[in-house]
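Please see the structure below; I have some questions.
Of the protein chains in this complex, one is absent; all others appear in place.
What follows is subunit A.
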Amino acid sequence: MLTIKNLHAEVDGKAILKGIDLEIRKGEVHAIMGPNGSGKSSLASVLAGRENYTVTQGEVNFDGKELLELSPEDRAREGVFLAFQYPVEIPGVSNLNFLKTALNEIRAYKGLPALEAKEFLKLTKEKQQLVDFNANLMNRSLNEGFSGGEKKRNEIFQLAMLDPKLGILDETDSGLDIDALRIVANGVNKLRGPEKSFLLITHYQRLLDYIIPDFVHVLYNGRIVKTGTKELALELEEKGYDWLREAEVHV
């Protein structure tokens, strides 16, 4: 599904990603952990195609396509979804209208006709239930005045609606209360399937109690310095990241 090879990227001439290798197969859930500033969001941004990152080396293959060659919108249409660490607010644009536009753009890309209003609303209801999303937020402006948790839940709701092949969740669990965390995790679990992969960026082992990952990676100073299973997350929780400094030196 996603193969990242020796990916280097910089911002304003400053190297941020320094050689990332990662392979995510269909149906797998990978977690990425790592200290603040290690490059987790940067990796997500580069995959999604944010303009201010320059890829200096490496390649990314997504489902048979050279991902880095595609525009951000085409990456999304191909099935890359990024749940943002800091979702933006867009005043005046209703959540509903936004989602309808997004969904129909993606459908048009796939050669599918736009959804009729009725079908769209049906889908909306169904996905609202799936991720337990508050229907009152649908007619409000996109994320405007949403609480931190509501924004995060909106990201998961959008993920459910747009049905991507790869969902990248950048700290979606941060800022959620315990109940919301469980609900979001349940949502993701329900969306999990043999055709869908996830990349979870998180600081907390707690999330991985709910969404059991196939692999856990540690990103440190722009490189993946360690890969393991769920147990690695526990170990990190216990020991922190300092002991990995050694590992980094040896890479």
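Methods note: a residue touches a chain if its C-beta (ideal position, glycine included) is under 8 Å from a C-beta of that chain, and two chains touch if they have at least 3 such contacts; residues count from 1.
The rule we apply is simple: contacts and distances are computed from a predicted model.
One chain of the assembly is not displayed; among "Choline dehydrogenase-like flavoprotein", "Peptide/nickel transport system ATP-binding protein", "ABC transporter permease" or "Fe-S cluster assembly protein SufB", its UniProt protein name is "Fe-S cluster assembly protein SufB". Of the listed positions A:R77, A:K127, A:K152 or A:K196, the one in contact with the omitted chain in the full complex is A:R77. In the complete complex, the hidden chain is touched by one of A:M138, A:L162, A:V216 or A:L244, namely A:L162. Which of A:I90, A:L112 or A:A135 touches the hidden chain is settled by the complete complex: it is A:I90.
Among A:V60, A:I106, A:V131 or A:I156, only A:I106 touches the chain left out of the display. Residues 48-52, 71-73, 75-77, 81-82, 84, 87-88, 90-94, 97-98, 101-103, 105-106, 109, 141, 158, 162 of subunit A touch the missing chain (whole complex, contact as defined above).
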